[in-house]
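Got a structure for you, written out below as structure tokens; questions coming shortly.
Omission of a single protein chain aside, the complex is shown with its protein chains in their original locations.
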Amino acid sequence: MKFNKIMLGASVLALSTTPLMAQDMTIVSWGGAYSSSQQNAYHDPYMATNPGVNIINDESSAEAVAKLRAMAEAGNTTWDVVDVEAADAIRLCDEGLAMEIDVDSQLAPGDDGSTATEDFGNMLVSECFIPQIVFSTTFGYRTDMVPEGTPAPTGACDVFDLETYPGKRSLNKQPIANMEWALICDGVAYDDVYDMLETDEGQARAFAKLDTIKDETIWWSASAEPVQLLADGEVFMASAYNGRLFSMIAEQGQPVGMAWDWQMYDLDGWIIPANLSDERRQAALDYVYFATDTQRLADQAKYISYGPARASSAPLVGKHATLGIDMGPHMPTDPRNAENTFVKNYSWWADYRDDLDEKFQAWLLQ
Amino acid sequence: MSKLPPYTTTGQRAWHYTFLSICALIFFFLIFPILIIIPLSFNAQNFFTFTPEMLALDPAGFSTKHYADFFNSSDWQNALKNSFRIAPVATVISVTFGTLAAIGLSQSHVPFKGLIMAVLISPMIVPLIISAAGMYFFYSRIGLQGTYIGVVLAHAVLGIPFVIITVTATLIGFDKSLTRASASMGAGPVRTFFKIQMPLILPGVISGGLFAFITSFDEVVVVLFVGSAGQKTLPWQMFIGMREQISPTILAVATLMVAISIVLLTTLELLRRRSERLRGMSPG
Partner (left out) sequence: MSDSSPVIAADGRPLKASLNRALRRQKIRALLLIAPLLLFVLVTFIAPIADMLFRSVENDIVSNTLPRTVVALDDWDAGSGETPDEMIFAALAADLAEAVAAKRHTQLGTRLNYELSGMSSLFRKTGRQVKKLDMDAPFREQFLEIEEDWADPEIWITIKANSSKYTAGYFLNAVDLQNGPDGIEARPENQRIYVKLFGRTIFLSISITLSCFLLGYPIAFLLANLKARTSNILMILVLLPFWTSLLVRTSAWKVLLQQQGVINDVLVWIGLVADDNRLELINNQTGTIIAMTHILLPFMILPLYSVMKTIPITYVRAAKSLGATNWTTFWRVYFPQSVPGIGAGSILVFILAIGYYITPALVGGTSGTFISNRIAYHISSSLNWGLGAALGAILLALVLVLYGLYDKIVGIDNVKLG
């Protein structure tokens, strides 16, 4: 009798855990070198300790907001964990499309004894945002295309200097970062940039500055495009995410240099879609708890030059996994790279993105 | 055309050869972009142009490493597998429904024939982006977005016009007295269909099927919207590859796909000949 009960209990348990065991988890990210760093640092070790979970990669982060909205409208969310920029996380959280995270109970404490909240500090820019990395949008240029006798470009403002540095350039097909660079390179003081961008005159001034290079610019939308354009020698200079530039320079040995001045700091991290079933939400939380602990975040920096979002991970950042080079000097936060940095104002962009997106797209087609 | 009559003037002769050269150039334009990727896919370097070693035909300049990349990359292999999981099923659906409907449409008295035909052909005419966007919203609503079934249904419907067109074309030449003869000899409609009608329209059905297959196999816009990562097909992976990292692996895949096209094209050509022979035999 008792034995039967135990057997029954065991089989019920087995039945109820079977679907969990063979579970697919769709993780959405940005693709390319970035996704492979996540595969190496998070997915592979996670699947090794959780053999029942099968992680499927989806490279749709660029369309994350649109797809999550369509999924929510249909009541059928197929994604489990989504990698997004901080600004998108704010937007998704505002619209109730991402679930709110209780940082201290749902994320790992730092391994130096700090609580998760202390460890992430001011990276926690939204209630739904689980910070992962600090990255920057900065410039790469072809070292073999610098005109003879001129010094190499040093930063964002050189992109506007067609006289010294002729040739094609490539910029992101969105207002974020470009508008700020246009103003600061037009002589606006750092502290005034966002105030100016709120006004029509400020916007007109930024567009006028961008107008000077519009004909020479190829606009990119996927984050690997500018890197590809540089590798093919199609452009002289391109804005790109610093980690992508790092992998093309260090891993592929392309003749490309970095121009760090006025690099644009940004945050990237995970969100978990709202309204997942309890089972899937638990699985997603379990993954995120693992993937954002101190060691994992430090591990990712072995594969790509993005800074870990936890203070406690910083001391653990070491050398590149295969090349053995020191990762420190390639981080956006390294003092030699961070002489002039631009800290993107997320909440400002959350408010003004719709306005400026529309104006920017119209400007592009003018 | 090939031999000029003896009385042609020098001017006519000159024009004749100019014309042939123009045609040769246009054929070159048609075929060159497809052929150029084949040697480039054997590039030992990660470049898209011919390296000096390749131009010197130095074996060191060539390698099959991009093919190895394709066969060793789980992304590409998954995409290949997905393409072969989706295209045949979509083809079977469009061929089954399409052939039945084409037979129905070829009857002499079909009410609203024009309208029905317009609806059935529309998946070929409506711009893909509109079809894709519509399916994206509607399939989300009924829970098919991001599922295997959703992609299969979407691809099946895109293939239908091709089946309708090719099968109707073979049915136009179909001699109705054959089915009557069969019926008068006591065969039921099903037996008549499989014994008499089917063998004659089979070339049309198969070539329609090939069109439907290639439609699904090549399709990228709709799958981008209707599919999710689990249904990433070969063209989808190529699209990502072209925007993300144009590694010459893409050219290796492209070369393999050209090989597939050649096989399909040859099959189609053989079918066409067979069909012509069969028609030649049938009375009328």
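Letters A and B mark the chains in the order given here, with residues in each chain numbered from 1 onward.
In this section, a residue touches a chain if its C-beta (ideal position, glycine included) is under 8 Å from a C-beta of that chain, and two chains touch if they have at least 3 such contacts.
This one's a predicted model, so the numbers in the text were calculated from it and none came from an experiment.
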item: Sole residue of B:60, B:129, B:181 or B:198 that reaches the chain not shown, by the stated touch rule; value: B:129
item: Sole contact to the chain not displayed, among B:44, B:87, B:157 or B:200; value: B:157
item: Positions on chain B contacted by the hidden chain, ascending; value: 1-2, 12, 15, 19-20, 22-23, 26-27, 29-31, 33-34, 36-37, 40, 48-50, 93, 97-98, 100-101, 103-105, 107-111, 114, 116-123, 125-131, 133-139, 141, 153-154, 156-157, 160, 162, 165-166, 168-169, 207, 211, 214, 217-218, 220-221, 225, 235, 238-239, 242-243, 246, 250-251, 254, 257-258, 261-262, 264-265, 268-269
item: Chain not shown, touching residues in chain A; value: 62-63, 65-67, 69, 91, 94-96, 168, 173, 218-219, 232-234, 350-355, 357-359, 361-366
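In this text, only the chains that are shown with their structure count from here on.
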item: In the complex with chain A, residue positions of chain B that touch it; value: 46, 48, 136-137, 140-143, 145-146, 228-230, 240, 243-246
item: Chain A to chain B touching residues, read off their complex; value: 24, 26, 28, 31-32, 56-60, 70-71, 73-74, 76, 78-79, 221-222, 224-225, 227-228, 232, 252
